[in-house]
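Here the structure comes first, spelled out in structure tokens, and everything after it is commentary.
Note that one protein chain is taken out, while the other chains of the complex remain in position.
Then we have chain A:
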Amino acid sequence: GQSGLGKSTMVNTLFKSKVSRKATQPGREERIPKTVQLQSVTHVIEEKGVKMKLTVTDTPGFGDQINNENCWDPIIKYINEQYERYLREEILIARKRKIPDTRVHGCVYFVPPTGHWLRPLDLEFMRRLSKIVNVVPVIAKADTLTLEERAEFKQRIQRDLKAHAISVYPQEDFDEDPDDRALNDRIREKIPFAVVGADQEHQVNGKRVLGRKTKWGIIE
């Protein structure tokens, strides 16, 4: 997603750790790069004894230029390169027991909260990427939409995706059984998730919550 949509904050909020370095940290030069770059950072995070090796790949420069034609190419190339790498290991006669898996398991796509429709760039990107990776579209900085606007926006996006035959995660084709389908249908009704990220804690009703404090209320 474009710069400034809160991607790094969201990742940090999701994993409750400083996984991504925010572009707005003091002292860090924030310049929009002229071409799309791909930056991967790997962390090992642990919870209740369970370890996870999490790799977050950021794409600064995506969608930020005046001419954004083909800005998805570096991303498609990167994803295919990981598949290539895995395939090469997999087809070896003497292959490793645990093949290092650098394939991209999920791609969260941040849609700006305009409240209108998906933009041409959003459609083009999701159309191409949903064919090679699990795309999870997300409405970024959703605290700018009222509940009504949010519902309308989601509906329009769902219609747009259907109209262009864009299959986002969870894809209907992979529903395993009726139970699976029922669960996934409930998720599909809510897509794209409208989210807000925060890395600051505030006091609300005696509890500490992550949120954004404004003059008109605290968004949790």
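The rule we apply is simple: a contact is a pair of C-beta atoms (placed from the backbone, for glycine too) under 8 Å apart; a residue touches a chain by one contact, two chains touch by 3 or more; residues count from 1.
We adopt the following convention: contacts and distances are computed from a predicted model.
Missing chain, UniProt protein name, picked from "SEPT2 protein", "Pyridoxal phosphate-dependent transferase", "RCC1-like G exchanging factor-like protein" or "U6 snRNA (guanine-N(2))-methyltransferase THUMPD2": "SEPT2 protein".
Of the options A:13, A:114, A:134 or A:184, the residue whose C-beta touches the omitted chain is A:114. If you put the missing chain back, the residues of chain A touching it would be 2-6, 23-24, 30, 32, 64-69, 112-124, 140-141, 143-144, 146-147, 156, 160, 163-164, 212-220.
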